[in-house]
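This report refers to the structure that appears directly beneath it.
Only one protein chain is missing; all other protein chains are in place.
For clarity, chains are labelled A, B and C in written order, and residue numbers in each chain start from 1.
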């Protein structure tokens, strides 16, 4: 009996629109961060965590506290992009992601992102709620 | 023998992300225009017109020259929105759209938009290329 | 003794950056709405109304409920734009603005915008607070 593999990696696909490009004819450098945020949000949703609900019910949110990104090749209008997200470490209050953006197997960007759990009312860092933590646990490869 | 109904209306669905909201907790008023642009782009794509190709091959683009919009109810994070697009008139160089944004049947915005065909090099208004015009023709109800 | 003229019109100047443009080489059509919002915000600030304070102290915010805009000529990277804002009518809960965007005297866009006062907690329309209303009063030409 083969157990179902845990979701180590999350895939999400999106389209590049006019709004994402700049006069250089390529995606504006800040907008790749929007794409990665969509990827993390869809990964949370796939685990059963809706962030609007999380904020309303537990006054908790996730906030990016650090990131690095390497821009390898530019994305362009009409491109269909694949966002791949992976949790590389989970702390008491933080999550570390590794995310890439690809276009049909061609690497466009790669990024390490640290996200912290904060109280929405004062942005102070707090422990990730247990109910959320247990959902994350299955996604981490040991 | 029943003929296939022409695609009078185009539907497109999208998700609201953090990037779309503002500190009021709802979608920022300019971002509904991004959503409508995605709707028109997907409608063009459904008709076989890719805008990146159109620009590269014919030096033509579509530019919004006028619009009105009524904001009825606000969209929020995690909402799944339906963009409905309809061409209400086609001129020599212009297209008139009627677009709505709904959330599960609830009307959020309604809008009239006039789009003109322009030369990309100087933004001057020119006739819609015949190859494109013939694709639009089937979408207009008479 | 000549009385000081009331500030019927508010002027605000801003610069076009890469983030504002799209691959057409001009400002993306939704971004003119950002420019106009900056103009209205600076006009409020000039009257002594800070919106962050307004939200924190009175749980009130201004929300756009309707607008029309005509795009006459496109703005480009590095352009210095003049946003001109004028209140054309004040109701119990609403403000009507007429706003233009110009580049050294050349008209780029013109727009009519209706803004309503809402409770931040539920987005319901409410009367403009008296303290704010009295500040607006001087800006309306009769």
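As a working rule, a residue touches a chain if its C-beta (ideal position, glycine included) is under 8 Å from a C-beta of that chain, and two chains touch if they have at least 3 such contacts.
All values reported here derive from a predicted model rather than from experimental measurement.
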{"item": "For chain A, residues in touch with the removed chain", "value": "23-26, 29-31, 33-34, 37, 55, 61, 63-71, 74, 120, 123"}
{"item": "Those residues of chain B which, in the complete complex, touch the missing chain", "value": "18-19, 21-26, 28, 30, 76-77"}
{"item": "Interface residues of chain C (partner: the chain not displayed)", "value": "15, 17-19, 34, 37-38, 41, 45, 50-53, 76-78"}
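Here is the rule we use: only the chains that are shown with their structure count from here on.
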{"item": "Rounded Å distance between chain A and chain B, as computed from the means of their C-alpha atoms", "value": "28"}
{"item": "For chain B paired with chain C, centre-to-centre distance based on mean C-alpha positions, whole Å", "value": "26"}
{"item": "Whole-Å separation of chain centres (CA-atom averages), chain A against chain C", "value": "35"}
{"item": "Two or more partner chains touched - positions in chain C", "value": "23-26, 30"}
